[in-house]
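Complex shown without one protein chain; remaining protein chains in place.
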Amino acid sequence: MSLLSLRHLTTEFYSGGRWLEAVSDVSFDLLPGEILGLVGESGCGKSTIAYSVMRLLASNARISGGEVWLGDVNLTDASEDALQDLRGSRLSMIFQDPMTALDSLFTVGHQVIETLQEHLALDPPAARERALDLLRQVGIPAAEERLKAYPYQFSGGMSQRIALAIAISCHPQVLIADEPTTALDVTIQAQILHLIRRLLVEEQGAGVLLITHDLGVVAQVCDRVAVMYAGKIVEFGAVDAIFRDPLHPYTQALLNSLPSQGIQRGALENIRGRVPSLDDRPTGCRFHPRCPHALAICREEAPPLLRRDGGQEVACVLYD
Amino acid sequence: MTRVRALLHRLREWHAASRSAFLGATIIVLLALMTATVSLYMPYKPDAMDFMAPLSGPTGAHLLGTDNFGRDILTRVLYGYQISLAVALGSVGFGLAVGVTFGLLAGYFGGLVDNIIMRPMDVLMAFPAIVLVVALTGFVGREIAVMVLAVAVVYVPIFARVMRGSTLEVVNELYVEGARARGASHLRLMLRHILPNAIAPVLIQASILMGIAILLESALSFIGLGTQPPDPSLGLMLSEGRSFMQQAPWMVVAPGVAISLAVLGFNLLGNGLQDLLNPARKRQ
Partner (left out) sequence: MRLLRYIASRLLLLLPVLFGTSVLIFLLLRLIPGDPAQVILGLRATPERLAIVRTELGLDLPVHQQYGQWLGKLLQGDLGKDFRSNEAVTTLLAVRLPVTIQLTLMSLGLAVLIAVPLGIRAAIKPGGPADRFSMLLGLFGISIPDFWLGIMLILLFALGLRMFPSSGYVRMDENFLGNLRSFFLPALTLAVGLSAVLVRITRSAVLEVLELEFVRFLRAKGLRERLVVYQHVLRNASIPIVTVIGLQFGYLLGGAVIVEEVFSLPGVGRLIVSYTLERNYPVVQAGMLTVAFMFILVNLATDVIYALINPKIRGGGA
């Protein structure tokens, strides 16, 4: 039974007088107790998937096809009231830059407590107790005092812990983490990722959709991974299988750009060209202009995502 | 013929660039033309009294009615614009000349010069405009020239501040540096290189302040410190009309609408120019 299920999700942006697809026909399931990595270069549609699921797209974007199910709730046709109830309780999200995610004019305590009071019927003292408890869980020292502090008095790592405390405060089944450690130092990155795994996956059996461009992060904490290119999933499967035997030429290129598979930013210096922009998507396989193995057919036909023997899924004609 | 077509083409381009600026400019040009030529087409003199038809409502002979002396209100409104525009042009022109000079010097030299010029300007700015103008006209004299100077005194610090700001923005640009390196004098640098590139925000401000000058003139005349009877100032007409506003509401409606229309024209022009200069603001 999956916690979150995307079925042929397609999301468009309005630009220059027409609608352009940013996410095309994306399907996957997030299972209880797993961290699913969503990896790709910037502009490939990872964050758009996150905002589509949260139904927090900007006013110039829309879901034009497909469905997103949170358990038995269809998020794509849920009312705004229903969505507001679900967000922050069953479905939470944290962002890339923790320093801008909190309102600088309110105390941290206020921002934790208002979330609790929105979703749980807690009286003020109980909410305060629970907020203290949450701050301690995410490892904020001197939580009692820090409740009265303002965001500017916290470091980036501490702010991300606060955001995480808010996100887990109402026991979510699904957490979407959009590049949660990109803005942080490497040592703090590891702490935050560890915290996410412990508090959500191990203690609550929740599912985490971890969006990142960093394969190092994927290797560190993810169970399964979806590799995205230009709005589509090109490869999907267990992390160790994909790292051992990447099938799609794009995945191979991503892994090759990792120096000795250590923790490094995945820049694709060894692949010619760049990610195509929304209004300039190639026909057929979207990766073919940059693919070292491209065949004539790649220009015409977009290969579907198909399961291989090892259980890995890949969208490439080389494996037909 | 081709000239007319070229002109029409130009107008269409301006209209497309900013409808607000175009509309504002049209209102202003029309009002200016109408008031400049009023003696050619209106059959009445502004102070000609018709004792047979005092407080007459709008009729064919008097399109906007007459006042308590039987003077034609439309005629007086159109003549009234002469005073409004004269005060606006005079005060903005004077304020512009002095303010731009101050702002240019302050922004260009900076440091001590900046402080000597701008600190008194700050104090002057700390005053509600109308209070300053009331005091000046009240004590010096109730003539148009005094009114113009009083409004100009209020405008000098505003223009100086805007000019100083935009001078600071261009003073370190490459073309200024280049001219400086070629040995251009301070005067030449300021007049030839900085002024033309820094003046646009000042002109936008000028358009808005033209409108405010019209408001100030009418306000002053309204409280008895501006234009004196029997001259046809819009503010004065309003104050005279107050005593009759129940029997003859047109006496207060017409001049008020007239003032608003002119001020609206300058505000539309100013807003439109601002959008043209700064397209990002418009999209917001």
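Order of writing sets the labels: A and B. Residues in every chain begin at 1.
Note that contacts are C-beta pairs under 8 Å (C-beta built on N, C-alpha and C of every residue); 3 or more make two chains touch, one makes a residue touch a chain.
Remember, predicted model here, so these are calculated numbers, not experimental data.
Note that of A:L75, A:I166, A:V217 or A:I233, the residue touching the chain absent from this view is A:I166.
The chain that is not drawn here is touched, among residues B:L64, B:L136 or B:A213, by B:L136.
By the touch criterion stated above, the residues of chain B touching the omitted chain are 119-120, 122-124, 126-132, 134-136, 138-140, 211, 215, 218-219, 222-225, 235, 238, 242, 245-246, 249, 252-253, 255-256, 259-260, 263-264, 267-268, 271, 284. Not every partner is drawn; the one left out touches chain A at residues 54, 56, 80, 84-89, 92-95, 97, 100-107, 114-115, 118-119, 145-150, 152-153, 163, 166-167.
Everything below uses one rule, namely that only the chains that are shown with their structure count from here on.
Centre-to-centre, using mean CA coordinates, chain A is 57 Å away from chain B.
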